[in-house]
Each structure stands twice: as C-alpha cells, then as structure tokens.
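Written below as structure tokens is the structure these notes are about.
Excluded from the complex is one protein chain; the other protein chains are retained at their positions.
A, B and C are the chain letters, set down in written order, and residue numbers restart from 1 in every chain.
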C-alpha cells in the first residue's frame, strides 16, 4: 500500500560520526529525528537553489552562544536578509563593545542577583554594568549619524559600519546583508534612542523598511526562510508573501518549542501558513520541535559538510 | 515548621458556584489551580490600589473571541495603557468593519483552504475577502489623516476616532487609553501603510512613542501589569522599568503556555524579571501556565464579581 | 460556504456568572476556550447517555487538591471505573490516615528540604514522617488480608474496606467502583509490598485484572472516558477497545498539557486513537490543552450545574 512504502530504518549510531552522518541516520527515523533530517534536506536544497535566503532570528540566541554561528552564516553568504529582535542586536553590540555573557544557573536567587547588579536570562548572567558601556557607545554612534529621515534598516547599517566586523551588525553592514528589526523600539536600543532624542534629532520612520523589504521579495527568484523561534521575525518574513505575487515561500524551516494549540503565530504550523499563501502549496516546509540551541548548530554543521563536499 | 503552615485544602466543587466561588476553592489547592487563585488575589489588589494598569496583549486573542472582554475592560477603567500586536488590531478592525471570524478546525486541508480563499488561525477560519474591505477602509482612513509627524500611538488614536466604539481601537480612543504597538509594521496595517506611502506621505516615527510611554511610567504612583502571552507587548512594558527609578512593577500577572527553558523573553519567569529590576523585589507576581483563552475570562469574571461586591 | 457557518461569538464576561454561564460564553469562542466548552457538552452528553464511565487519573492530582472532587464524583455516580497511578492512591491514603500536603513553593532549596525531611512535588511540600505512618498502617492492612491469589483491583478493594469513606479508595470500595492500577508496583504501596513479602505471603497477579476489566468493556452499552493527564491510565483504558468488538469509545475527553509531537501516548491526539479503533469513528472526542487542576474543576462544577437543572 502506498502509505507503507518507507519502513522506519532503525538508527545506527557509532563513534566518530560526523554531524552529517548522524543526521543521515536520523533520516530513516521518525518524530523529531525524522523532522530534523528532513529539515537538513530542505536547507541543503534551499542553499543550492537560486534562492533569496531569509533568516528569522527570535529568542535570546546571542546570550545563548549562537552569535558566531550567525556571523559566519552572513560572512559566508548563507543569509541574504536577516530579520531579528532588538534584544539580539543589543546583546551583539554588548559583546562587540567588550562585554560578555556568563554561564549562570536558572535556579538563582533573583533578588540577590538584583542587589549584585547581575541580570539573568534563564541560565545566563549579564553584569548590569555592561549597559553603561553600551549606552555611552551607542549615544556616540547616534551623535555621529546624520539625522536625516531613514529606515530602521538604514539606522542599523549606520551602526554596523561603526562597529567591528566580528559582530552580526558589523558583518551584515560590510556584506550588504540588510537587517530588519521592526520592533526595535522594544529594546535597549529603543531606550537609548529615547534618551538621545530628548535633546537631539533622529528621524527613523516606522514603515519605510517595508519598501525595501517588499522590493527584495518582488525581485527574488526563489525564496526560502529559516526561522529560529517565532515572534516578529517570523511574522514579518511570512506576511510579505500575502501581497507579493509569488504564491508563498518555496522553502521554509522552523526550529521552535512553541506549540500550535494556543493559536499564536509563533507556534503556528507551516501548513497553516499555506492557507494564507505565505508558504507555497508546493513548498518544502518542515518544523522541528526541539530547542533551537541544539538544532541550529546541527543543521549548520551538517549543511556546511554537505556543501563543502561538492 | 514554617514550611508546613498551609495545608492543601481539597477543592469542594458544587453545582451553581459563581466563578469567584470556584476560584476561591482553587485557593486552597496547588499547581495551576493555586496559581490562578493567587493571580486573582493579585489582580484584585492591583485594581483596588492606586495603580497605573498596563495590559500586554499578545497572541491571536481577537480571533479567538476575547475582543469584547478587552473592549469592556477598557470601557470600565480596568486598563490604563494597552500594549499589543498589530495582528490583534487588524482583527479588531476587521470585525468593526463588518467582518467575522469563524469556528473552523485545526485539522484542515490548508491547500484546499487556500483555494477557497480561507485563512486559518489554528481552529479559526477567516475569509480572505475581509482583507479587501479592510484595505479599502484603512486606505480611506490614512487618506483622511494629516500626514504630520506622529507616533504609532497617535496614528492608532486617529484610526480609533474614525471607527465605532464597539472596537478595541475605537473605545480606547474615546476613553483616552493609549494603545502602543511597537511592531505595527509587522502586520497588515503595516502592509497597507506600505501601499499608501507609495503615493502619499505618512510620517510615523519609530521612537516617538517612547517619550509618551516613559512619561506615563515616571508619573505613575503604583504600577501593575497583566500579560496575556509574551512577545513584544510583554517586553515593551517590562523594559520601561530599567530606566525608571521605580524599582520595578508592583504587581504582575502572566498568563502563558510558554516555558522558561528555551530562554526566550516570552517564557521567562517574573522572578527572572526581578533580577533586571523590571518587577520589584517586593512585588506580588504570579505566572499561570494554562491557555489564556481559559484563564483570562475566569480572572475577569471573578475580579468583576469581587469589585462589584463592595 | 459550509466552512463559514459558525461565526466566533466574542465572549461576554460579567460579574457573578456561574461556572456554566462562563463556559457557555466560551462556547462561542475558539482555541482552548472553545475546546473547553465542547468538552463540557461532550461530558454532559456522556453522563446523560447510558454510558459506562471510565475515569483515567494520572499526575499528582491528590497532592494538588483534586482529591475531594474525585471522591464526590465516585460518591455521586459520575465514575463507574477508575484507572489511576499508584502515586494518587498513596497520597489518598496519606490523607485518610491523618497526613496533610502543604502549599510550598516550586523555587525551593531541595537540599535544605532534604535535610528538613520535606519531600517536594512541584509547589507542594510533604513531611517525610507521613510515610512512617503510611508504612505502619499499610503493613497492618496487608497483615489482615487473606494471602489468597488476587488481582490488583481486589487488593485495592480490600484496602478500601479498611479505610474511611472520606478517601478515594474507601468510597470506591463502598460504591463498588473498581479501581485499576496496573503499575501499582511503581509506588510506595509497591515498596511496602516488597517489605511485607520479605516475611509474608501476598499473591497479587499481574494479569488477573484484565479479565474483570475486559468483562466490563464487553458488557458496556455505550462507553465514555475522561482522561486527566495521560500515562498508564490513559493507555490502559484505551487499549481495551483494540480487542473488544465495540469499535471504540463513544465519548472521550482529554485534559492535558502534553503535546503530540514527541510521539508518546500521553500527548497523542484522540484522532490518532481513532486509527487504532480505540476511539470510535463517530465518537465525540475533544482534548483541552491546559492545566487539569484548572479545567477539571470547571468541567465538574459546570456539568453538575447542568445535570441538577433537570
């Protein structure tokens, strides 16, 4: 019977497997393992195809240790358009300006941390003093920027050219990879802009980004998106397809722990996105329900292995 | 021993209990029931106190049937400041302009839905045709608005005065309850603004809202926040306390299915927020891990019962 | 169009609503609220029909404060067959023998608790001393029981007749409601049996229960099941239908936070159960994804209100 064509192949796990060899074994299996293997196949196809590659980055991925992965993906041409949260950019800037995140614990006394001026992000600790440096540096950058009308993307490029290339925001500026951050006011960058604009001008238009973003979508040949978490980055990338005549993304991968049953966009399935035309009817689309700090490094290691092979 | 002061009281559930009577029984219990009862106590105290009341509304709560609850809370003075997503405002406008959401099913054939021009939001169906009406009406509103520099909040108030009071955006305008929506570009309102600004001017500044929002925070006496879901609304409300000298929210309630372990802000505990000074050391703060479409109506019914009583 | 027949009715929440009035308002809504309202309709229909009523009770529901709800459901004829975990029975016996559970906190220092001999169950504290009483009492009961071959159900009935009627196990014995607990060895009852059988005989057969349980299934007219959590109780109830000619349960309600994507039986959908014939093709079946300590009291309060009405 047609439904019984592909027997589950029990995984064979040995010492010294490469990451791609591991994921290949998962390819015969089901549940999360099977989905991760499928995600890798989709990712490889998306990267080999003539695809405009969108990357949606939500969650506290920079504090968690995923910053260099993103930097390298941009540097090596795996990302054409980055959409992210203010928080990831804030923490990126904190590190490029000399700060560090620290391995802490999730079972902490938060009031004691407060008194020691340590901010907690699950099991990551961040000295509050880093924000003083951040504030000073960012206000300097704001002061140096021409206050002419600009989009959020343009503001981020301006910042990017004023920080080292060993940062997401810096490498993106140098590689002409646009960073979109629709909710930038919802971050410590926004709070500094508030301070700055009490005495200076800084004209950043809320909707201006959409012209550039929609142009990218219109001019794309094939389109693919990798979503780490949901939130604004996921929705902003997907909604573009409602008004473009593309018929939806051709490739879509979602790495998330969010669940569909609450009805929120973050946990929505990529099938649901097909009903809106955000993901194409014929698209290759897969969601992996597991911690993205585990699945993203696997995908990246394995796809690099595959692409390097030929 | 001090740790063994409060025995669990087994819930006594009878016919014809009022919602507050039900939650009172939960007050002797543990796990989610105990937390919901505690949330009600915090909500009551927050409403009786001289509190500036923030409401963070994420998730697809309007399609799910929570719209009238929010309208009534605004109308009756339970909300002083609303922070929400573009999606909730879009769906609010769809209904005030004559559209409807429909009870569908989450196990649908999304490609068939696509062909029938029905958009799915988990188990809610929305005819795509509603967006044509939405587009026409919103472009009319944009055309009627003076294109002078404004904030997102001001834009929403302008829209609010042009729609019926039987909507979130309409009642908020009439009751002078500001609506903040930092990620408004990430919504169909944003997409219409993109269309509009291809031929017209509309100057909405990204950071201007922060001045008004921070003024509200500075001028507040006591502060309380009810969060339905996480996302931008939660972070935007909480981050204000980093730069105000208040020492954090005095009351905070979070209704969510998100979990802390992924490290994202949506699932972060309110204890974690204390390490940042976003929630006060002495604050009354509680998270209820359950579907907000169930817990919010319970909280609202029960707190109305309590407040009406005296 | 057929898919657009039932508009979402925005919930109208007022003071002094009864629980059934609240759930009725949820009946016009979607997501969890809509499912809870549907679950109530199914529960009411199942109770009014000529149904053999199975109740699957997993999770630490007794420590959480749901014990009296279960006792009253048995006393009032809402449960014909109870399948549960050893843990729920252990905690039931702890209370009937004078012990208490206590409201604690989930952010505790567990090593300090260990030193104070306090056992933690999420935010419930249990003095370890209660287990000494439990041990003594249970060994007395074991000593009084005739060591003839018996099933687990028969052992539990023997215990039930030797404890007060103000317990799950006691009321079930008096009302002739059989309690099945296939994994009883996996509990402190099992550990006491281990102690007892070092010096005494106690012959409890692993498979004997199945004869009685399958007879109940064969003799049932219509069948319904309410599952609180998943685990062994859910599977044990459902698997019976694989070998009975009934074609699956006629009614099924599942209250759980578990998710389908991990592939485990606890989170499996009731649709999946239809592929096995465990739930009938025409069955009324609904899953509510929310904390059962919140949803079970709601269902019970509302269904009692409905049944009392006529």
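To be clear about the criterion, a residue touches a chain if its C-beta (ideal position, glycine included) is under 8 Å from a C-beta of that chain, and two chains touch if they have at least 3 such contacts.
Remember, it's a predicted structure, so these values are computed and weren't measured experimentally.
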Of A:175, A:246 or A:304, the one touching the omitted chain in the full complex: A:304
Options C:45, C:165 or C:185, residue touching the unrepresented chain: C:185
Omitted-chain contact residue, chosen from A:29, A:45 or A:242: A:29
In subunit B, positions touching the absent partner: 30-32, 107, 259, 261-263, 289
Touching residues (missing chain, whole complex) on subunit C: 58-60, 63-64, 87, 106, 108, 110-111, 113-114, 118-124, 131, 152, 182-188, 190-191, 193-195, 197-198, 202-211, 214, 229, 231-232, 235-236, 239, 242-243, 257-266, 268, 271-277, 281, 291-293
Touching residues (missing chain, whole complex) on subunit A: 1, 3-20, 22, 25-26, 28-34, 36, 60, 63-69, 72, 95, 100-104, 107, 113, 116, 118, 121-125, 127, 257, 271, 288-295, 297-298, 300-301, 304-305, 307-308
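Criterion: only the chains that are shown with their structure count from here on.
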Chain nearest the global centroid, as defined over all protein CA atoms shown: B
Where subunit B and subunit C are represented by their mean Cα positions, the distance between them in whole Å: 34
Inter-centroid spacing, subunit C versus subunit A (mean Cα positions, whole Å): 42
Computed distance of Cα centres, subunit B from subunit A, in Å: 25
Residues of subunit C engaged with two or more neighbouring chains: 30-32, 107, 289
